Each structure stands twice: as C-alpha cells, then as structure tokens.
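All protein chains but one are shown in place.
The chains carry the letters A and B, assigned in the order they are written, with residues numbered from 1 in each.
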Amino acid sequence: RETVCIFGTGDFGRALGHKMMQSGYPVVFGSRSTQTSSLIPKGAEVFSHAEAAQKAAIIIIAIQRQHYNFLIPLAEILRGKVLVDVSNNLKINQYPESNAEYLAQLVPGAKVVKAFNTVSAWALQSGTLDASRKVFVCGDDMEAKQMVMAIVHALGLTPVDQGSLLAAQEIENYPLQLFPMWKFPVLLSLGLTAFFFFYCLARDVIYPYVYENKDFSFFIAISIPNRICPILALILLALVYLPGVIAAIIQLYRGTKYRRFPDWLDKWMLCRKQLGLVALAFASLHVLYTLLIPIRFFVRWRISSRIVSQALNNKTEPLNTTNAWLSDSYLALGTLGFFLFVLLGITSLPSVSNNVNWREFRFVQSKLGYLTLILCTAHTLVYGGNRFLSPSSYRWYLPNAYMFSLIVPCIVLVVKFVLIFPCLDKPLTRIRQGWE
Amino acid sequence: RETVCIFGTGDFGRALGHKMMQSGYPVVFGSRSTQTSSLIPKGAEVFSHAEAAQKAAIIIIAIQRQHYNFLIPLAEILRGKVLVDVSNNLKINQYPESNAEYLAQLVPGAKVVKAFNTVSAWALQSGTLDASRKVFVCGDDMEAKQMVMAIVHALGLTPVDQGSLLAAQEIENYPLQLFPMWKFPVLLSLGLTAFFFFYCLARDVIYPYVYENKDFSFFIAISIPNRICPILALILLALVYLPGVIAAIIQLYRGTKYRRFPDWLDKWMLCRKQLGLVALAFASLHVLYTLLIPIRFFVRWRISSRIVSQALNNKTEPLNTTNAWLSDSYLALGTLGFFLFVLLGITSLPSVSNNVNWREFRFVQSKLGYLTLILCTAHTLVYGGNRFLSPSSYRWYLPNAYMFSLIVPCIVLVVKFVLIFPCLDKPLTRIRQGWE
Partner (left out) sequence: RETVCIFGTGDFGRALGHKMMQSGYPVVFGSRSTQTSSLIPKGAEVFSHAEAAQKAAIIIIAIQRQHYNFLIPLAEILRGKVLVDVSNNLKINQYPESNAEYLAQLVPGAKVVKAFNTVSAWALQSGTLDASRKVFVCGDDMEAKQMVMAIVHALGLTPVDQGSLLAAQEIENYPLQLFPMWKFPVLLSLGLTAFFFFYCLARDVIYPYVYENKDFSFFIAISIPNRICPILALILLALVYLPGVIAAIIQLYRGTKYRRFPDWLDKWMLCRKQLGLVALAFASLHVLYTLLIPIRFFVRWRISSRIVSQALNNKTEPLNTTNAWLSDSYLALGTLGFFLFVLLGITSLPSVSNNVNWREFRFVQSKLGYLTLILCTAHTLVYGGNRFLSPSSYRWYLPNAYMFSLIVPCIVLVVKFVLIFPCLDKPLTRIRQGWE
C-alpha cells in the first residue's frame, strides 16, 4: 500500500497513524520537531514538514486551523498532492468559510479532501469505536476522493460520499450537533410538563391545603409525576399519528399527491419517530411509578387506616363486581398498550428496522401503532369512567388533568375512523397510488 | 460520474433522482410531458423518452409494469443499454413471469437488471431510511449488474447480489412478505392461547359460577391472561430446545452427521429464534400482570376482607416459615429466569449478535438458554408444589392448567440430562466433529 504522510504529531495525528500502520499503510510524520518520542507509533518515521510531504501522495493535516498558515511556504511541494483536512471547530459556523475551503485557498495547487473529522482520537487509539463509524468525505477532485475513501474503508470505517467541497461546512458542523431532531419533541414535552405540573399542583396540593388544610406536598415526588407522565405519553403518541391524518385530508382535498405538503407538516412528519420515543419514555416512567404504588408509605398508611376503621366499625364489604371489572379492564388495557408501545420502540432500533422490509415496518409502525393508540386511549377512558360527571372531580372548576389528554387522541381516532370508510379510503388510495 | 436516465416522473422516479443528484450523478428524466414541474429535483432535465434514453447508458424504468408496452417502439434506442427494473407488484406471484423478465422479453436488445424495489420513495426522499437498506440486485449481464451495484453503493444503500435474472421473481416477492418466519410461532401460540383460554374459563369462571354461584367473570381481564401467558411462555421456551435434543437422538441413532435431517426438523430449527422471542413476549406480559397484582381492586378487597375478619375473630397468625420459603423461592426463581430470558432477547438483537463471536453466541443461546429453561421450570414446579396432590385443584377432574405446561419442559430437561452423560456425550461429540 502507498505511503501516507501525516502533518502534526498531536493526539489525532498519532492515533490515525497508529490505526493506519495496523492496516498496513507505511506512515511518515511531518512535525516541527523531528525527534521521535515514545508516543509515536512504532515503525513510523518523523521528518520535517517539507521532507515528509515529498515521501507521499496523500498528506493528512492533523493540525488546528489557526496554524494552517505554516503551509503557505510549502505550497510548491504540495502542488498536485492530496491534502486531507480533518479539522473541527469549537462552534457551529465559527468561520465564514469551512476549514477545508480555507485550506484550498491557502494551497491552491493541491487537491483538498475533507474527511475523518467525525471520529475521535480516543476511539481510533483504543479501538473502541463506540460512536459513529461513518466518515463523511467530500472534495472537488474525484480521484483524490476515491483514494481517501479507500483508506477510510481499509481502516474499518464507513466512508460516505457527500459530493463537492461545498459540503465541507456541513460536515464540519456535524460533530457539533446535539440531537437536532430531538429538539422539538423535547421542548414540546418540557412545555407541556411545566403546564401540567402547575395545573396538578393547584388541584392536588394547593386545593386540599386551602380548603381541607391537608399537607399533601409530598405528592410532588410521585403522585404528580405519575399524572404528568401518562398524560404526556398519550398526547405525544397522538401527535405521532395526527400529521398522517392531516396529510390524508390535504391529499383528499387537493385530489393529487403531486404537490408539496406545507413546510410545517413536512417537518412534523420527520420527527414522528422522536416524538414516539419520547412518548415511550414517559409511558415507561408511568408504568414504573404505577408499579411502585403499593410500596409507597402513604398508600400503605391509607390502606391500613381504611382497614382498621372497617374493623373498628365491624363492617365487612361484599365484593363490588363492577369495580373489579373496571379496575381489571383498565389495567389490562394499559398493560397491552404498553406492551405494544415497547414493541414499537424495539422495531425502531436501527438494527432491527434494518432487518425488516418496508411492508413489515409499516405494518408494525402504522397498524400496531394505531392499535397502541386505541388501547392507551381506552385505558384512560375506562380509568376516568364515572369520574367525568362527578362534581367532586372539578375543583375550582378545573377538570381532572387526564381529560385534557384525551382531546388529541380522540380527534385522531375519530378522523382516522372516518377516513377508513370506503367512500373516502378508495379515492385516497387512488390518489396515493398515482393513477390519475 | 456518468449520467443516469430515469423514465417516469412519478414518486419513485423523482425520489430516486433526488437522491442520485445528491450523490453526484447527473440525472435526466424521460417523461410523457416534458415540462419541468416544481417537484422535479433541481438541476435535472426532462426530455421525451427517446431523447433522454440517448443521453445515458443506464436507464431506470420507474413506471408500473402495466404501462411497459410504451417501451416497444423505443427498442432500437434501448439496444445495449442497461435497463433497471424497479417495479413491485400488489400480490405475491401476481404474474406468471417476473416484471424484470417481462421487460427483458419486451426489449430483447437491452441488459435488464432488477434493483431498488425494496426501498420506498418516501424513505429515499426524506432521508429516513428506517426499514431495510438492503437492495437486492440480479441480472444476466455481469458488467451491467456491477454498474448498478456501484450506484446502489454510492447512494448509501447495501447492494446484495442475487445472481441471474431468474432470481427476479423472488426479489419481487420480498417486499410483499409479512414476517414469513413468524407465521408458525404466532399461529401455534394463537392455537394454544385459544385452548388454554377456554380451559381456564371453564375451571376458573364457569365452575365457581355453577357450583358456588360466584361471579368471577372479571377474571377474563387479568387472572386468566396471567395464567395463559406464563404457560405459553414455558411451553414455547421448551419447544425452542426440543429440536436440538431430537437432532442429537437422530444423530446418535444414525451414527453420522452426514445425512439430512427430516424436513420438519430443519424448518423447526430455523424458527427457534422466533419461537424464543414469542416466548419472551409472553413471559414479559406474565411479569407485568404479576407485578400489577397488588393494585388490582379484587386483590385489595380480598386482602382487606381477610384482615378484617382476622381482626374481628381476634386471631393473630404466627409466621409460617415454610410458606415464606416457598413463596420467596418461587418468586426468586422466576425473577432470575426472566432476567436470563431478557438477556437471551438482548443478544438476539442483530447488532449485538453481530458483535460477538460464534462461541460467545452459542454460550449465551445454548448454555444460558438451558439455564433459563431450568429456572423457569423450577419456578413453576415450586409454585405448583403442594397443589399437585390436593384434590381441590381438580375441578371437574380437570387438573390445574400449569400442569400441562410442565410436560414439554420436563421431557426436554430429562432427555438433555441423559444426553450429557459421557457414555452418550462422547460418541455424539465424535459424530459432530466428523472424525469417522
């Protein structure tokens, strides 16, 4: 294999050199000081920049952008060479032009390729490539890009061609991103959490304190979270299926699929997966909190004081079968709903979804997804049951919080139910299949 | 990169064109109407079919099969070109010959390659390639196939070579399949579920209604499912390990491994993974239902009425240590069994199993798997314990349902136990290693 030259004996340069030598590439380093330290990978030689550059066709610049101007005097030697820019910035869009474009301006005769900036020195060095193995590559010279991609491949990484050097800005921004697709779902749920927190606080803690002088402040730890979590789970789950319904209405109205959806709908559709997973997280918390109920001190106290008072009043209650039915059926509905919910989560794992075909994925995500929504909504409805009309559940004229959570799911389910009637489903299918 | 031509400006044609332009391929469209709409990806040109075909060596036919005959007049222009058939059907084996073979008959001079039918337009367009990235490719011309596979690769998809155009039928059926490997396990468990449901209904609901006039109909919601689920989990788990035992007996009997197993055994062996995962699903439901027990209305009522009657009778029971031992140990056995069960599930995730070597995978799936089976069987045995002989558990001479669930696991464990005796294990090892 052809020799590769690396400028810079810092962390990244050494780690890359180490990995390359493992994969059979001869490596030479170009450095300011040419004495080899014990950290330099064994078998690699260290030269001055100019010397090292002459020994290879590919030169990897493992140096921060702010030091690039030392390359200007070397421009003649670097003419026609492939320069690989690996640098990252500290902030998104820190400089007006990308580092790779800046390098191309500094050394106009060279073929600049952007690569390797997404892997970390520590991962390369220790062999534990835990975060992404994807290496985005871009550059204007096709052949140079191919050479770099071959190296990426040989190192056991996955090269992804991103086109011309114009893509460098985006590639440099990529490692600085922090879950961009999750921003909207997370912010939305934070907002809703805050709202429902204060709502429940008013109803469940302040109201009894004011009117009954009871101190239920400890509800903040479990009871209130166990109201907020299921409510959010249900609302977010419904928001996953709402855009599909809206899209269907738009398509029916327009009579064609050959027109763009409004922008907000497009964006919403793209973050349905994230919305769904956040909903799953809330649902899991709900389930955990619910299962904790019997070991809470408060609950044990309430049950035992109720039994003691029963015993003292010499009263034995017969079994209320209706209540047994209601309790068992809302619990069973919730359990089945949660089970399917977890199944949806498991099929979103990239390695699982990559092993099913499109029809299977749609079957799980769309069919089973609606079933999940139905079960969860039914769970809440049966739980609410007779409380809807009871005046004691309206404190300060505020209805029980879960009533809010039922609005979106019920809308989605009703509209979806209308949409599967043949008189609407047939034209829709025709529109979507594109038989004009 | 060389220009690619796409016939058809429908959903799929546009989506593919969009993706290709992103990856640096110049794209021309061939369409019935040559005016560019706003939906056509920017930078692509639209021509008549004949004109477009002349501009590229590869032509992708993104048009439904039923319209293919418009290609007949173009046969001359298409001579020597690579035609890529991307089409899908609505039903499995809808036509006698595959679409790709039909295309090859229509345009005899062209080199037909089947590809891309497994990816969806929506996935290509939105970049969220959630379902499979695998693109099956087949074709009679080696070079044409290589060209198409290079494009597939450049698009970030995974080409899988399936050989000659004869494979097209299978490739076209692939996206229409719905979990073929899961059919048997799911049907089997549905059948068993139905059987055990009616069995338990008779014993647990109808019997008390008839003889004691008690209305336990609400058992249908949780109590009966929580009998069916663990029983099915245990039976299915045992069925995972039964074929291995049968295979061993067959091999011992035959004295060689160089003969095919009977067909049913082969098929059974191939769906062990699915059987195991269905068993895991049932076990998870069992665990969830079990953890719900203390918050069920009925259970709370039963406990409190028992305590009240104790208090009224002025009776304090001493701790029965045997019962405490029995209860704690069957719960502990179940917990450990379930823990290992989940571990088996986690190691079946494609990305995890792909990161362990064969010995490790076998260690988990075979050794830990048997341990799981032992623990779960012991759990049920200890739970059943003294109920086996008590006559009250035989209603209408029907034994308790869980007794059925113990048959298969006990057989598997006993036979396996016999098989690991050196006098049988040694010849078996010799047979399997192939030292005749």
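FYI, contacts are C-beta pairs under 8 Å (C-beta built on N, C-alpha and C of every residue); 3 or more make two chains touch, one makes a residue touch a chain.
Since the structure is predicted, the reported quantities are computational estimates derived from the model, not experimental observations.
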Options A:225, A:276, A:337 or A:369, residue touching the unrepresented chain: A:225
Sole residue of A:240, A:307 or A:364 that reaches the chain not shown, by the stated touch rule: A:307
Contacting the left-out chain in the complete assembly, out of A:23, A:256 or A:366: A:23
Those residues of chain B which, in the complete complex, touch the missing chain: 142, 160-161, 163-164, 257-260, 269-270, 273, 287, 290-291, 293-294, 303, 306-307, 310-311, 314-317, 319-321, 323-329, 331-332, 335, 338-339, 342-343, 348-363, 434
Touch residues of chain A, complete complex, unshown partner: 1, 10-11, 22-24, 37-39, 118-120, 123, 126, 128, 130-134, 154, 156, 174-179, 215, 217-218, 221-223, 225, 281, 284-285, 288-289, 291-292, 294-298, 300-301, 304-305, 307-309, 311-312, 349-351, 354
